[in-house]
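Heads up, one of the protein chains got dropped from this complex, but the rest are sitting where they should.
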Amino acid sequence: MSIFGFIYQYMDNFAFLILAAIGLAVIFGMMGIINLAHGEFIMLGAYITTLATMAGIPLFISIALSALLVGIYGFIIDRLIISKLYGRTLDSVVATWGISMIMAQGMLIIFGPSIQGVGTPLGSLSIGGENYSVYRILLFVIAIAVLGVIYWVFMHTKFGLQSRATMQSQEIARSLGVNTNKVYSLTFMLGAAFAGLTGGLYAPTMAVSPSFGNSFLMQSFVTVIVGGSNPLIGTFLSGGVLGFVNSALNMIWGTFYGRLGLLIVAIIVIRLIPLGFSGLVEKKLMRGRDA
Amino acid sequence: MNTSKIKLNTENIVGIVMFIGLFVYPLFVSSYQVLNLSYFLSMVFLSMSLALIWGFCGIFSFGQAAFFGIGGYFYAILTMNIGISAFTPVGLIVGVLVGAAIAWVLGYFMFYGGVNDVFVGLITLCLTVVLETFMGQTAGSEWKIGEIGLGGFNGIDGIPTISFGSFMLTGINFYYFILFILLVVYVGLRYLGISKFGYTAIAIRENRERTKLFGYNVPKYQTTIFAIGGGLASLSGILYATWGSYITPSSFGLTAATLPVVLVAAAGRKNITASVIFTIAYYWFSQSLSASGSEYALVILGLGLVLVILFVPEGIVVALFKWIDQLVFSRIRKKPTIKLKEKEKVHGHSIN
Amino acid sequence: MNQLKNSNIFLVLTLLLSLFLAACSSGSSASDGSEEKIKLGVLEDVSGDFSLVGVQKLHGTQLAVEEINENGGLLGKEVEIIAPDTQSDNTRYQEMARKLILDDKVDAIMGAYSSASREAIRPIMEKNEMLYFYNNQYEGGVASKYTFATGAIPEHQIETLVEAMMEEYGSRFYTISADYNFGQISADWFRTIVEERGGEIVNEEFIPLGESQFGSTISRINEAKPDVLVTLLVGQEQSSFYGQWALEGNTDIPMATTVNMVQGYEHLRYEAPALANMYVTATFMEELASENETAKEFVDKFYEKFPDDEYVGMEAEAQYSGVKLWAKAVEQAGTTETDAVIEALESGITYDGPAGPVTIDPATHHAIRDVYLAYSDKEHNITFPRKWEAVEPYWLSTEKGVNLAEKDDFSQYTPID
Partner (left out) sequence: MDTVLTRSANKVSVKSILELKNLGKYFGGIRAVDGVDLSIREGELHCLIGPNGAGKSTIFKMIMGVYEPSVGSVYFEGKDITKKKNWERADMGLSIKMQIPGVFGELSVYDNMRIATQKHTKLAKMDEEITKLLDLMDVRHLKNEIVNNLSHGQQQWLEIAMSLACKPRLLLLDEPAAGMGPEETEFTAQLVRKLNKEGITILFIDHDMDFVRQIAQKVTVLHFGQKFAEGTISEIESNEEVVQIYLGNG
């Protein structure tokens, strides 16, 4: 494989891990809620994009629509269910598991086991006799842009400030007049919107079915575990490292070892640095906070 | 309060009635229903293993499915390689011990390394999925242990039933065998709840750091409990494997890993009786739904779980126990809360 | 506070109970006065990963049974289908197989899609001496007294496919297959047959189930530059390969498969040219309607009964023909008693199916069938450049010495045993 081939693989893996994980990371990192329905949120995004494109809406607008609608859907789910479970990590596991069952089977009932897919746009690029999908390169750019958006939201908006405060200490934030419930709701909505975006982005590259989200679930969990609670630093570093591990093992020994490698790295990381990469970075950068 | 006596409350009455019911059940139903209930009962051990480590000791694990699978696979490979039916009970015991030993090693690795809470959940989840990924790709003929191919996604077939000499544990015998073990384990776990060891586990669940300061070697207790849980999950896997003569990597899957957590949480994780009852009810309910061929089965199950967690977060069975307790037994027993209110006035320092 | 909590519990309980009753009422209503009926158990996935094919197969059964009942039933009795949902879950298959046999006391069972689910229930069938039809394309090799396989097997699909591809394109093959038993054994078949014919397998890759990202696989294929790319991918996730291949792969290389298009109608579900330049060997597919009058009749009947369905694939036809074969054998035996029906099935029984005659080979319990080579062009138009008539499932009997009509057997053989 050529050097560029490897770089392309790496970019591809990196984008996949980042986009798979980001919605989960935002919700887990900021709210401490493990969203087992994350895969189904992604699946919902894929359906929206596919159906909208079929209805004649241009693909990229459909994708934006996915993010928007899944975000709104997330907001509704939060108001109805998740908001009753703030601070109860393990109960939220049960509830989101129930939600995922309802969504996957509900989608099967409504649209059947599969819907017609949308082709991957933008064609391919030929370098050194090999073809590279332009759309996949774009996905890499979008993954980086998503991280940029998160940086901007959390560092430069009022919501970001409030949510960082809430993440540090809910009680202190509340005593400072932050409406923490509102922050949580918006965070969940944001996480859901990212999941919807991911679903929309990958819908043209994959088979769209009620089990669409399963393709992302393992990778997203591993990325979040390795990354730790800070959705920005954690996801970025863990996507970078895991993307490399995955691409390298995949290239040398094949797909199975690439996948196994991800899981083994995750186990080692939790054992050595339970708070993940972001925990490590925060410890180094912001000493003194744990006093 | 004298904890060593059996109290008259809903949980105990239901527990006793349940076991009497299970003992006489085969008299009234077809052999199919007995066989079916044997399957549900084998899965009860898996729930109990999680109720033990999570409910009692506060260790949140997605890994019980891993020990379940390890038990099933180990039993299959061992007994099928040896091929003597008289050996099967030994296979059962060794399988349980191996499950416990592996859990012990994993527990040692985690608890002595200071891994706790949700991170235990995550590490065990990864481990379970590793096992599934690994076993799923062992379809090739090069994956053999002794004479037995691991079989990849299809799993291992033709796992021998447990037999004592020429006495085969099939049908009704198998049912009573499981029921007997269930009774022993259930009584054991209930006893554990009032034993010194059980109190330590509860203390660790309530406040790990504080418990250390009372002189308890917390990692040691956690590791031990985790190992017992691993053994129980392994037992469950072995019984399941002998029930269907069959084990596959899907017993390690994401679904399999999360289901015990969901069942125990929905039942009420601090209560063994609740998880036993709820597990049986869940399997029966979901099977009936499946048998009806209804495509709404999974939707109904999911909706049920969400409702339970929203409205009865302490667990539906536990909530029911409390409700009946209040309804029936509060008239027999006097309420201690009244006394407290008076005392609070004296000291004038109520925290609420 | 307590008051409120109590009423909540009550509310939830009532809700759960009513949900349960609602779900069960549909299941239990069928049990009265059923002594007069012949019961056919069907185990197919209506939900879960495999429902894409499972639903087609269930509908195939329902169509066949409806036709039988309209023509006066079997032995003068009405045929009733009992079809629990196996939810793409192998343990569920076991539970439901037991229920059908022990509780519902069905006369025969049809079903299972994946090899794993078949292997989960086959021992139960054997133990309970239950007549079982596996109407599905598979990796071949099952020799069991109680099992009849009416779908396509390697003799039908792989030998023909290798023959056609070698004649047309060359002898260097690259296989990528799902990493489980079906994929492994099918890849072994390809290797055995390609090498027998003097060809070469340049690489063999096994893809974990559920994988949806194929970047590195595609670049390896591009590098190896095979004459033919064999794709034995299974499941929704893995079918993402084609879209990715169309963009990044060297699409001059023809793809050859035994599973795609015919089962999951990927050529309709994906935008062209994802499946361009793909060959598949089929015993049936919906597009045969343009070639063949009986096929057209079948497809029309199917859509008339199930207007919302999206495709009538190979397995729907296999299941349909399986039911018809069983019915014919029951009529011939004059009873539903298992041994008598098996004897009738072993008499060289034949049914004129939608895509040509389906005949049971007594020695192997597999079907003798016509095979079509289907080709998808850049616009996903399907043509049938070639046809083989009455391809026999010879391998078990000639290579492994199996003769189920003479001697009982309960095992699965593989090409590299």
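Letters A, B and C mark the chains as written, and numbering starts fresh at 1 in each.
The rule we apply is simple: a contact is a pair of C-beta atoms (placed from the backbone, for glycine too) under 8 Å apart; a residue touches a chain by one contact, two chains touch by 3 or more.
Since the model is a prediction, treat every value here as computed from it, not as a measurement.
Q: Consider the whole complex, including the chain that is not shown, and state which of B:10, B:211, B:273 or B:287 touches that chain.
A: In the complete complex, the chain left out is touched by residue B:211.
Q: Can you tell me which of B:14, B:203, B:257 or B:274 touches the chain that was removed from the display?
A: The one listed residue touching the chain not shown is B:203.
Q: Applying the definition given at the start, please give the residues of chain B touching the unseen chain.
A: So the residues of chain B touching the missing chain come out as 1, 196, 199-200, 202-203, 206-207, 209-218, 336-337, 339-340, 343-344, 347-352.
Just so we're on the same page, only the chains that are shown with their structure count from here on.
Q: Touch graph across the chains, line, ring, star, complete or other?
A: Contact pattern: complete, every chain touching every other.
Q: Counting C-beta pairs in contact, which comes out ahead: A-C or B-C?
A: If we tally the C-beta pairs in contact for B-C and A-C, the bigger total goes to B-C.
Q: Roughly how far is chain A from chain B, centre to centre by C-alpha average, rounded to an integer in Å?
A: Distance between chain centres, rounded to whole Å: 32 Å.
Q: What is the distance in Å between the mean C-alpha positions of chain A and chain C?
A: A distance of 36 Å separates the two centres.
Q: Give me the residue numbers in chain C that touch at least two other chains, ranges are fine.
A: Expected reply: 47, 179, 206, 208.
Q: Multi-chain contacts in chain A: which residues touch at least two other chains?
A: 105, 108, 218, 256, 259
Q: Show which residues of chain B lie in contact with chain A when the two form their complex.
A: Contact set of chain B toward chain A: 60, 109-110, 113-116, 118-119, 122-123, 125-127, 129-130, 133-134, 137, 254, 258, 261-262, 265-266, 295-299, 301-306, 308-310, 313.
Q: What residues of chain C sit close enough to touch chain A in their complex?
A: 47-49, 51-52, 55, 179, 205-208, 210-213, 215-217, 219-220, 222-223, 236-237, 239-240, 243-244, 246-250, 264, 266, 268-272, 274, 308, 310
Q: Per the contact definition, I'd like the list of chain C residues that touch chain B in the complex.
A: Contact set of chain C toward chain B: 2, 5-6, 8-9, 11-13, 15-16, 19-20, 23-24, 26-28, 46-47, 83-87, 89-92, 94-96, 98-99, 102-103, 115-116, 119-120, 122-123, 179-181, 183-185, 206, 208-209, 414, 416-417.
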